[in-house]
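Mind looking over this structure? Questions follow.
Missing here: one protein chain of the complex. Every other protein chain is in place.
Right after this comes subunit A.
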Amino acid sequence: MAASNTGETVRVIVRCRPMNQRENDLQSQTIVSMDTQTNQVMLENLEQTNEPPKQFTFDAVYPENSITESIYTDSVFPLVESVLEGYNATVFAYGQTGCGKSYTMQGVNTPGSPQRGIIPRSFEHIFEASSVAAGTKYLIRASYLEIYNESIRDLLGKDIKAALDLKEHTDKGVYIQNLTWHQCTNVEDCERLMDKGNKNRATGATLMNKDSSRSHSIFTILTEMCSRSEVDGKEHIRAGKLNLVDLAGSERQSKTHAEGERLREATRINLSLSALGNVISALVDGRSKHIPYRDSKLTRLLQDSLGGNTKTLMVAAISPAHDNYEETLSTLRYANRAKNIKNKPHINEDPRDAQMRVLQEEINRLKQELLGAGNTNRGNQSSLTDGQVSLFVLL
């Protein structure tokens, strides 16, 4: 999938982490193979040996021996650069727990380490730019929120249990009411905020009896750059937003905690009748419809970051081990669907058959007038004058 020049599509990359200690001890088999030439991932199912491996193609694939540095250079660097130019960009990280998401996103936190994660690299990138840019003042602020069960909470707020409202302002766009923003002057500030937010995420989970890995979180860095223009001597402000989105794993969200109700986990089919809405929504297909089912606060929130000169990247993390087959398959399928996320409302046009017919008639008349009249110029002088009137009407 070539990225179009408008940059409005989602670039999807898949990274496979190496086997970990536990898997090596258990002598787990590798079921993932990647072809970096064709950007394909092949997934074997050891339970069904007569089945061919499942194949997926992405914008880029990074096998077990890859380093985060190359992922950053290939895929993330241009995104962060665009933020510094005043555009918005979003990086989605997706993957089940234990499959390498934090390995790629956070990584080894030693400056200079080839496996240092995408997030600390992004911070560094931004602050490096701000320190060398002469004549431009930078104001960098960050916010950190969590979306759980369509409820939004401020992970850096005073009351981490308070649910915040998502609103749309005619001028300012989509915003979260009362979300706190915190100024950052260096990489450490950002990392501190992220740590604090992560701790609050875990605390909140215990307090509210939920699993933090089932929520989405969004860490946003707002970079406002003020510089004096050479052209008109005035001060211009550019603002770029970098959203770092940690997506919840999807399968486990199908559980609900109704007491006494017997629920059984099984892959790929939802058991809880609360998923009935999803099943029905999936049937509705048409231009004019309204589904009163789900808000999807995540989509609303990222609306202005999912298109219109913005760059979007999804990083899907998978494990090579055979006992993660289900999770890996689920992740690859999710990432595959993400390739098609465009979130672009179709521009509806009114039916134009009648109009087209009229147009064709006009052309015919014009042809008649111009080509037919060529040989009988003088004779048609008067009729040309009349013809001109009617052409005003037609053309």
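Keep this in mind: contacts are C-beta pairs under 8 Å (C-beta built on N, C-alpha and C of every residue); 3 or more make two chains touch, one makes a residue touch a chain; residues count from 1.
Simple rule for what comes next: contacts and distances are computed from a predicted model.
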{"item": "Hidden chain of the complex, named as in its UniProt record, picked from \"KIF-binding protein\", \"ATP synthase subunit a\", \"pyruvate dehydrogenase (acetyl-transferring)\" or \"Dynein light chain\"", "value": "\"KIF-binding protein\""}
{"item": "Residue among A:Phe56, A:Tyr87 or A:Tyr334 that touches the chain left out of view", "value": "A:Tyr87"}
{"item": "Residue among A:Pro53, A:Pro114 or A:Gly277 that touches the chain left out of view", "value": "A:Gly277"}
{"item": "Full-complex contact with the absent chain, from A:Lys167, A:Lys199 or A:Arg337", "value": "A:Lys167"}
{"item": "Candidate in contact with the missing chain, chosen from A:Ala133, A:Ile237 or A:Leu359", "value": "A:Leu359"}
{"item": "On subunit A, residues whose C-beta touches the chain left out of the figure", "value": "4-6, 8-9, 47-48, 85-87, 97-98, 167-174, 211, 213, 238, 252, 255, 257, 259-260, 262-271, 273-274, 276-277, 279-286, 288-293, 300, 303-304, 307-309, 323, 325-326, 342, 344-350, 355-356, 359-360, 363, 366-367, 370-371, 392-393, 395"}
